[in-house]
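The next block holds one structure in the form of structure tokens; read it before the comments.
This view holds just a subset of the chains, kept in their places.
Order as written gives the chain letters A, B and C; numbering starts at 1 within each chain.
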Amino acid sequence: SFTPSPTDCVKAHRVCSAESGCEALYRGLDLCAANAEMSPLGDKVAAECLEGQDALLTKHPSLSSCKCQRGFRKEEQCLRIYWRVHLLPGEELEMSPYDDTLMAPRMADLVAASSFMQLDDENQCLKAAQDCSLYKKCGSLRSEYVLACTKRVTGTSRCNQHKCHRALRRFLERVPEEKGLGVLFCPCTNTLCGERRRKTIVPSCSYQDMEGLQPNCLHQQSFCRRDDLCRSRLADFLNNCQPSPLTASGCLKDSAGLCLRAYAGLIGTTMTPNYVSNSSADVSLWCNCEGSGNQWQDCLRLQHMFTHNTCLRNSITWMGSPGSLPADATKPPAPRPSPLVQE
Amino acid sequence: LYFPQNEYIETVYVGQPAGTPILQVHAMLDSNSERPHFYLCWTSNLRRPPYSSWFSLDIHTGILSLNKTLEESDFTLQYQKSWSVKKLFLQALVLQDFTKKSQCSGRNPIRITLDFVNATMPQCAQTDMKELCFPHRDTSNPHIMENRFPGALRQLRRLTRLNVCPNYTISYNVESETPAPFAVNENTTELVVTAPLDREESERYRLLLVCSVRTETVITKVETSLDVFVNDEDDNSPYMNGTDTADIIISFNRTMGGSFGNLFVFDRDLTPIFPIAQSHNRYDGTLLNSDPWIKNTFDIKDTFSEKKAARGGIRETVHNYKLVLKRNLYVTENRTLQLDYLVNDTTYPGLEGTVVLHFNVTILPIHIQFSNVTHMFTLTRRASVYAQVGRVCVENCQQFDGFSVTYRLEVPDKNVSADMQSCYTAVSITQAPDEMWGLLYVNDTEALRRPECQDLQYLVVAQEEPTKQEASTQIHIILDSEANKANPVNQQFLSCAVNRRRADCESARGLGATTGRCQWRQGSEKGISEKYSTCSPDLRTCPDSFCDAVESKDTSICPQDCTKGSVVGGHERGLRNGIQAGYGTCYCYTEKCFCEKEDIEEAICDD
Amino acid sequence: GKGRSRQPKQSSRDCRVEKREMRVRDLGLGFDSDEIVLFKFCVGSCQSSRTNYDLALKALLENGSLPRRTARKVSSHPCCRPDRYEPVSFMDAQTTWRTIQSLSAASCMCMG
């Protein structure tokens, strides 16, 4: 069944603001969002906001199903509108604001990019870096983010993390996807290649802090959720890398490409993930669960979305050896009968 | 009333008939009089998902079941594009009493996620024993609040598989390596906690659930582990493990923000860093001294961290208390005092929620004085302007913080002749803003050259700010070579760093050259290295990656340490400025430095 | 006449950007890296940018009145040089990021 690609939220909002009733309801949600930022909404206020949200979305369904495009010029404005009309989470928490129908990762390009990365003893990440630096804009965008992430703020030994994040996102959004994902997910068989892969996103600036102190993961997530862009990239990751034991790829949406893109989308935000060492393809967030109190398990679960996620691990491994997984959505095999007889 | 589990996951299939039980949610009591009432709820009535009517939740038992038979058309109805498994999201509430309202907002609902698979339920022959016995993959482990009432916390039976193998008999029991107050209710196959728990005893129970499947001929046992977490409550008061008193001596370091001493207060309860607003195990502290001087001078800083207790590795909280200076202390300050600080665990219900800390503080005065040795320095008359002569420092100056000491030179004998007076312009003293020592350097080469300027004896006066305390000492600068051998008067000096080759370098009279001639350093390493070849006024101080007080008077003295301009060629910049490492030979013009391999041929044709 | 006046197509010999792949080790800057970078440089003639000054200078050089050492140090026409540079970044053999400022020509122009 062909699903038409949803409207862009900026367009949907433009239609709405042309109609006074709609604009008033939207303004109401703006107010609700502003209050929600200061402190959690009380029951009564939440109910009123919800009514406003429902009235708006009933009258203007295009607003309720509108989506945004990653890396587009008006992305942040679009996301702001998206999260206004999704102010109070509906049933599906992990819906993604991004529309992947238009730019469903061109499997062929990703397979092409990954097929050149055969696991031989050559440094695949050096090859991927080479493939980028000698390809049109990829080289200069790469230099741009490296410069932004290694330059010291005058008179200090610190870097400007905000500029670094922006440049990293620009790189990943502007270069051809197979180049960007190529340098991130190149397969390694030795620690030199692994160290290059780990340092590709300049960890000393993109997420580590000066004293090497890790924040609490829930604390990090709360910062992320206050920023429309980070919140969107996190929702996109939770949505597209959702594990499922029922599909061959281990991914609910059965697409390694969508998961890899969603993971890469987090790079350059407050929740920038990275490889944990140069000797394995395990990835994680730069945070720990110390000081989680009674939310220790919620914290572990957030951590495990990166460290114990079969969908993500399979997708990363797939990029390294494309034969290892069906890349496209296929029917999940029926649960296998395996009698376990034990006297 | 609270949910021990905030998420349930199950799989539903096309063809499952109405009335099929899917799963059972549980609630735990906070007080014995409570009775749970379970409801499905929706975030917004207007935007209910199409599947909202397919399910119902029994108000008393919390059993979720199907209202209708799931059809193939139900699967395709779902708006979630073409995935092979569709996610249905439900939310449930538990309340003390009945309600008609089905709105979830603001009431901490739990999430039920159903994987709706476009296939029929596997028959008995295709059903794995594990899938028959246990939910597929239950990400959410139960959390039980400590000190609460016993009760059922989870249905072990996989309700969707109740009738898949009718002639099997399924029973459960629970085992654990360490004694754990858990059991299975054989009639309801629910896991029950049989006694109130104490998190400080054990915060996580590793249970082994054993499912026995009995057919006519065979008994099959299937196991799975289950972690049950115990939630914390502020039921422990703060305690000291060791001394409650810190003896502190404040001497050289008397700077605002300086911290002293370490006292530790322990609490077996947890202190969450996040969310910040949470008022769980919240500490505050009060200074018990009323003396205004103490209040204006000292503060106590409390930082807490989580640590694993020696016994059982249970997480607990450690508070670290330090004495902090709120302002700089004068060097003349000289007093002893005892400071008492009341630490209060504000959320601990009991009476003994406080401890008192004691800081015995001794503030020693600082005497600004030079060590009583005669400071002798030798200097060649051929030295260039800015040549460094030596360094002077009052005793312990390296450890000072919170006040500053400035140095000046004076002529010891005021009534020397005018001619002799002019000799004293030969040497001057300077100091970097954040350094506590003075640097002596050549200020006037003409005075240095004059024969009558023989015996340079200065008085160095050190003055402390803000109290103006002073100390002085005599220094003696011995000029080693004869006056006439020195170079002609009003000699002009270039920067040593301009020279790119040893011959030019060692023949040049550069700024800051202590011997009068520049010194060549020959690098030997291949690539970019800290030992790059370069021409320097004094290899002891330049390059040393530190732009000192004399060098910063004129970047031409030691651009290798001080340049802020661009550096062409393979190099690494210093932390602040200068060239940390370079390729081949590094040399500098006024605005720009180069680091490159020296080409003999290119150098000749350039001449 | 009708039709816009067309810029005289830049002859292939005029000042322009050219590209070469170069090993970082071969850049002559002392960096140790296995990477290859794209080095863009300026090449080409600037005859079309000359002024009266150049014509007079040519006459002066040709009449031999200048000593050879001086004549060698005279640029007798504008030079084809970068008017904008680009930095180039790479990872060295110790997997440390390095950036060389103003290494590559972003665009070229006849200068002076």
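Worth a mention:
Please note the rule applied: a contact is a pair of C-beta atoms (placed from the backbone, for glycine too) under 8 Å apart; a residue touches a chain by one contact, two chains touch by 3 or more.
Nothing here was measured: the structure is a model prediction, and the numbers come from that model.
By label, the number of copies of each protein chain in the whole complex stored in this file is given as A x1, B x1, C x2.
We adopt the following convention: only the chains that are shown with their structure count from here on.
Chain geometry summary: the mean Cα position of chain A and that of chain B are 25 Å apart.
A straight line joining the Cα centres of chain B and chain C is 48 Å long.
Centre-to-centre separation of chain A and chain C, using mean CA positions: 43 Å.
Every residue of chain A that touches chain B in the complex is listed here, in rising order: 1, 3, 41-43, 46-47, 50, 53-55, 57-58, 64, 88-93, 152, 155, 157, 216, 218-219, 222, 242, 244-247, 252-254, 290-298, 301, 329-332, 334-343. Contact residues on chain A toward chain C in their complex (touch as defined above): 123, 126, 129-130, 133-134, 139-140, 142-143, 146-147, 149-150, 192, 195-196, 199, 202. Those residues of chain B lying in contact with chain A across their complex are 6, 11, 42-47, 49, 76, 79, 81-85, 87, 89-91, 103, 105-107, 111, 115, 117-119, 122, 125-131, 136-137, 139-141, 143, 218-222, 229, 231-232, 270-275, 278, 280-281, 305-306, 315, 575-576.
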